Structure formats: C-alpha cells, structure tokens
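One protein chain omitted, others in place.
Should a chain be cited, it is by its letter among A and B, assigned in written order, with residues numbered from 1 in that chain.
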Amino acid sequence: MAMTAIDDTVPASRDLAVVDAEVAPVRKTGFRRRLSRFMRNRLAVVGIAALTLLVLVAVLAPWIAPYPDDVADSLNFEAVLSPPSLEHPMGTDEVGRDVLTRVMFGARWSLAMAAIVLAIAVAIGVPLGLCAGYYGGALEQVLMRITDGFSAVPALVLALAITVLLGPSLLNAMVAIGLVWWRSFARIAHGQTLSKKQENYVTVAKSLGASDFHIMFREILPNISSPLFVSISLNAGYAVLTGTALSFLGAGARPPTPEWGQMVASSRNYLPDAWWASLFPGIAIFITVVSFNLIGDGLRDYFSED
Amino acid sequence: MSAATFLRARAVTKAFTVKRNMGGLRAAQTTVLRAVNDVSLDITQGEVFAIVGESGSGKTTLANLLARVTVPTEGEILLDGEEISHSRQLDLRALRKKIQIVFQDPGSSLNPRQTVEQIISLPLKLSGMTSRQARAARIGALLEAVHLPADFVHRYPASLSGGQKQRVNIARALALEPQVLVLDEPTSALDVSVQARILALLMGLKQERALTYVIVTHNFGVVRAIADRVAVMYFGKVVEVGTVDELMTRPMHPYTQTLLAAIPAVRDADRALIPQVAALDGELPSFIDPPHHCSFYSRCPARQRQCLERAHPDLTVRDDRRMVSCHLA
Partner (left out) sequence: MVDPVVRLTSLRIDFNTSDGVEQVIKDVTLRIDPGEIVGLVGESGCGKSVTAKLLLGILPMPPAVVKAGRVEMFGKDLSTLSGAQRDELKKFVAYVPQDPSAVLNPSFTVASQMIDMIIWYESDRRLLEYFVKRHRRADVARARDYAADLLGKVYIADPEYVLRRYPVQLSGGMRQRVLLAMALSGSPQLMIADEPTTALDVTVQKRTIELLKDLVAREQLAGLYITHDLGVAREICARTYVMYAGTTVENGPTGPLLDEPLHPYTRGLVEAIPSLAGGLPKTIAGQVPDYLAPPRGCRFAPRCPDVFDRCRDTPQRIDSAAHRQVSCWLYDREARP
C-alpha cells in the first residue's frame, strides 16, 4: 500500500511555492485571557479590591495602626468613648482604646478565621465527598447520611455546642466551625465526582492500572475544582460571620482580643449614644462578608461561561 | 511474521442483568442482556483485524473485552497463549505493556486539566519509569513518532484540534511499546482529510513497530483502506468473518450485503462495487427478550420460513478462514 509523507506542522515542500509565511497570531496567553475575562465582572473586581485592602491592612497592622498598644489591655480614662475625631478617626471604646487600631488588628483574626475554617472544612469534606462518589455502594450511603446528619443542624448551633464543649476561645471557635462547615464541600465533591467518574479519561486511567487514589485526586479532583472554589469563596464570608457571631455570644474570642464580633458585643451596651464603637467593627464585618460573596459570585459566573 | 494466533476470544459472552419495572405492585423482573453473545475470534499477530457493526451490535463491548477493560461473564480471552480475562493475579500494569486501547471520542479521552506531558506520563509512571529525564525522552520520541511538534508537551487538550488529540491518544497508547493496539472508531469523529492522515499514521506506526491492530469501526472505507480481515457483528454475535477482499466483493451474509449496500458512494467507480440489496424496514430485536431464531430475521431480505423455525445459525467455517452464520448462505 502506498504511503504518503505526513506532517502536521510543515506543509510539504514545493518547488514553485511562493507562499506568505504563516504568522502565528499574537494571542493573549491562557492566564491573561482568563484574567481579562474575569475582570469584566465589575462587582467581582470590587470584591477583590476590598479583600486585597483587607489583607494589606491585616498584614501591615502593626506598622500602620495609629495606636498599636491599644490592642491589648489599655486604659485611657480621658479618652473613654470619645467620638470620631482627628486623633481617633473611628473614636474610642469604653476603655479608651482606639477603635481604628482595633478594627485593623481585627482583620487579622477574621481572615485567619476564614483561612483555618476553610482549611479544616475542605480537608474533611472534599476527600469524603470524593470517596463517597467514587466508590459508591454502602460507603457512599454511610458517608452521605453522615453528611446529611451534620446538615440537619444549623451551623451556628452546632458550632456553639462544640465550642462550649471545648471551652470558649477563638481557636476552638475556628475548629468548631470547620468541623461543621465541611458538609457543603462534601456534597459538592460527591455530586461532581458522580458525574466525572463516567468520563473517558477516568476509564483510561483505570484501564492503565492507576490506583484509586490517583484517579480521585489526580484525575477527578482537578476537574471539580471550579465549583469548589466558588463554594470556598462564598463560604468564607459566612465562616467569618459565624465566627463573629460566636464571639458576639461569648463563645469565641474573649476580651481583650480585638475580634470584630467581640468588639460589637462589648460595646453594644453603649448604643445608640456611642455608636462608633459597635458600628465600625460591624461595618468591617459587613465589608468582609460582602467582598467574599462578590468574589464567589464572580467566580461562579466566570466558570459557568466555560 | 508468524501466522500464529496472538489474540483469541473463546466463546465470550458479556451479560448484564437488567431490572425491569413491571409496573404496579408486581415485583421487578430481572432479565439478562447479552451485549456480546458467545463470540469466538482468532487474531493473528501482525494483522489488521476490523470489527464492523452498527449501534447495538456489541462491537465496542467486544473491543473492551479484548483489551481487558472489562471481563467477560462467560468464556475467556487469551493473549499470546496467556489467559487474561479471569486470573485474579493478573498484573494490569504488566498487561498494558502488551495490549493497549484507544477509546472512541478522542476529546473526552484526554483529561482537560492535564498537559500532554502529564497525559502521556501516566502509563510511564505506572510502569515504574521514575526518572523525569527518561520520561521526557520517551515522550519526545513518541510525539515525533506521531508527527506532533515537541513543544506540544505543554499544551492542554482544549488547544488541540481533533486530529491532534487523536495523535496524543495514539502516543499515549504506544508509550509502553505494546504489541497489540485496539482502536475503537479511531477516525469517526474526525474530518475526512484528517482521517486520511491518521490512517496513514497508523499504518506507518504499524510497520515501524510490528504492531497488531484490532479496529472497531462502522466505516467500510476504513476497513478497505487498512484492514486485512474483518468480522461483521449484529446483535451481539459475529455473523460473518473473512478477508477484506473476499468479504467485500462476495459478501455471504444478508446483513453484510445490507451494510455494504447502504454505503453512499462518493465516486461513480465505487458504485459498481456495492451490492444492490435492500434491507427490510425494522428495528433491532429486543435485548430484553431476544429471539431464539436468527436475530437478523426481522430485517433479512432473503429470509425463509426455516429461518424462523430453526435456532440461531452457528458461525460455520466455509473455506479459507471464511465464516458465516446463516442457514441459507
């Protein structure tokens, strides 16, 4: 049988060929193109900007805060509950500490809260959902029913119960919320795994003798990361909110930790006269949660365009 | 080339139990669905063996059985004399050094989140090639063999054309230097001009590496272009086997004739090579309640009374490796 030379890249040479050289077009590389597409969502960009500001404030707090000593116990009788002014742009609280400084340092706690909670929740929920979806059968039933069980109780109540058990502290609050939050990740991972495990590339990996671990974590997981990222972002906001709620209820951060929820709680007795001590931490919480939500929405829209 | 049988299917059946909802309060009925029903085939080393059929014929299931992607419910598959379908101690990774499969639909066979390099590395890593340089060298050689530029290693499947994706699939299948390649519809999803190039590539590779091919297809043009022998499948059974030359010029089974007659000829010259047989209107028999008589009866233009009364005809040897399953042929 006659064989012809084949080459995908270079056209067969021709004697008389006078051909315009094919110029490879300048296309934005994959990353930049995706970035510009994401940037089209104005609100998401706002969210990212706000979050970036928050992170910068949290990181640089010790250097940019006007009164770093006010983070700890500090009593300043003359300045107790003074309204916003040039020296104290957000006023002072009931023991005379600068609210702005404490709000800045509070950012550290809230972001840490989000990070730790999500780390725990993802570390528990995603492998659980992956296994449930991949193995199916009895294991799936058991794991998903456990997930359902955890889902039946409102997050705050469950976290509260756990914190009371462990003893009230901010760290315990973070752990508690993490232990509660894994359920939505488990559910997402489970559903996504069910659909992806039918894909041909999974069959190929199986037929090559790849281990179950490899298939779940190297083949399937990268393909389900998009909805997980959306969920992480949306949940981050609520995790922060729950953390502040726990602190507000006294089960989380204890004074004098400048955690926003705690700050709102301890200053709320002075509302509505000394409104600034509760309001500014409250606004900080609001901005943080909304930023995470905007980013999450933006990610969801971005991935759904694919 | 040795004329010995290299890959053999012996009375292979793949059955699925199906629960049928009977409606109302009656208990669900379980019936058995045989996607592949008592199939025996012998494939010689070095040949290109085609399996032809339409949807529901069982050809993809048979390909999966031959390549041990699934195991048969009855019967056995032998590769180079060794039974590969049932042994528990079977080392799948060792098997893959002998036989590989390229699945239908090149697009979904590639993990969209992995680069070409990662995709082709997988079988190499699984076979114990730990050195990154060794892998890179092998991958480079494979890309060259399938005529893809070396810098494609960093590309993701989304930036590959259909033909390029198929080349990556082929490169991956060849990574462990197997002796047999099972290809399920290797060109069906591709444009005509790309098909021609992939076929040429496959034949070139076959000669370079002394491969044996089992090609599942519904396209007789592909069969004609590259296959040596062909088996026609209908409703889970093989109805005719023969050399491509013989079978296409003198088809014996009415279904084979019907298949050939249905080919829309591009060139006038080809038209003369097509038998003019009309199949009767009809559908495949029910899988849940299969007939005991010949399964092609409902559509057979040559059927007679005896075909309804007798059991399904055996696949009998006629002459010189020609086999037909028909009471009348």
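Following the convention adopted for this analysis, a residue touches a chain if its C-beta (ideal position, glycine included) is under 8 Å from a C-beta of that chain, and two chains touch if they have at least 3 such contacts.
Note that the structure is predicted; figures quoted are calculated from it, not measured.
Residue in contact with the omitted chain (choice from B:A50, B:L259, B:C294 or B:C307): B:L259.
Between the chain not shown and the residues B:V69, B:V222, B:V238 or B:M252, the one that touches is B:V222. Considering B:R132, B:R267 or B:R305, the position touching the chain not shown turns out to be B:R267 (whole complex). Panel shows subunit B; residues 54-55, 161-162, 191-197, 199-200, 203, 218, 220-222, 224-226, 244-245, 248, 258-259, 261-270, 273-274, 279, 281, 283 of it touch the chain omitted from the view.
Touch with the hidden chain on the side of subunit A covers residues 1-4, 6-8, 11-12, 14, 16-20, 22-25, 27-28, 33, 36-37.
Here is the rule we use: only the chains that are shown with their structure count from here on.
Averaging Cα coordinates per chain places subunit A and subunit B 48 Å apart.
Residues 1, 3-4, 6-9, 30, 199-201, 203-210, 219, 222-223, 225 of subunit A are the ones that touch subunit B when the two sit in their complex.
Interface residues of subunit B facing subunit A in the complex, by the touch rule stated above, are 67-69, 91-93, 95-96, 101, 103-105, 108-114, 122-123, 126, 147-149, 156, 163-164, 167, 172, 197, 200-201, 203-204, 226.
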